[in-house]
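As you look at this complex, bear in mind that one protein chain is not there, while each of the others sits in place.
Moving on, here comes chain A:
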């Protein structure tokens, strides 16, 4: 793993990322030391409960945080230091090399412009082509994501499409400038299960065809397993465990991961949050000094409550943060 990483530069590299909103004691600490590296063609699933900092982490990768957010650490995407990039360089990176897909395709499109126009303007901005050429490319993109009668759909407004079709159009928009990194924030959560599967298959196919590095955020472990090569389990703004998919399913080391996997056994339905682990998600404005999961953990002892566990290697490319590693099995 280490060896390979040297051969091809990672497309995304995050080191000890911290993101907080507000100052002092009341600050909301949304991301608390996330590190990972992602190579070309690799899919990292980021799995976590609502409020665990997934969206904030993902938006940081594209420099999309509001002005009052405070960041620490380094984020390198496609060789660019995102956190220290001047606005203009950041803008050129967005939508071209790095693209993003949002959770709610209804609200992610501007309601008063046509789909074709919204895809074409991205192409015109980055590829410096005229409107006709951009529209033609937009049509090809809609065909690529298997939207029937693509030419006619260009003139549609977002509200004239079904949810699944809008999400396909969103994917088409994201792929408009052939990005090498795709950031997806729960792109299937708002969809029906059957549509959800279609969109996942589509994403998987396009990811392989275009050899994209993908960070795929989800709270649905079934979806994460379906699409990812590796999974990072996020809790209170940290990766508590990160592992290749087989290792995570078969040899997970963290009690929280085990809780998540157990919750799927009871059959998770669409839109249902991961709730089978007793207790509530931590308050990000008042995190405990020790392990953030300790208040909900059956194995927690005094050490867990006093001292935050450091990441420990469990197996090949498999890391977990826990004082009782074997307890997760």
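Heads up, the rule we're going with is that a residue touches a chain if its C-beta (ideal position, glycine included) is under 8 Å from a C-beta of that chain, and two chains touch if they have at least 3 such contacts; residues count from 1.
As a working rule, contacts and distances are computed from a predicted model.
For the omitted chain of this complex, the UniProt record lists the protein as "Peptide/nickel transport system permease protein", which is one of "Cytochrome c oxidase subunit 1", "2-methyl-1,2-propanediol dehydrogenase", "Peptide/nickel transport system permease protein" or "Phenylacetate-CoA oxygenase subunit PaaI".
Taking the complete complex into account, A:159 is the one of A:15, A:131 or A:159 that touches the chain left out. Shown as candidates are A:91, A:136, A:258 or A:299; the residue that touches the absent chain is A:91. Within the whole complex, the absent chain has one touching residue among A:125, A:204 or A:305, and that is A:125.
Contact residues of chain A toward the unshown chain are 59, 62, 64, 91-96, 99-100, 102, 104, 107-113, 121-122, 125-126, 157, 159-160, 173.
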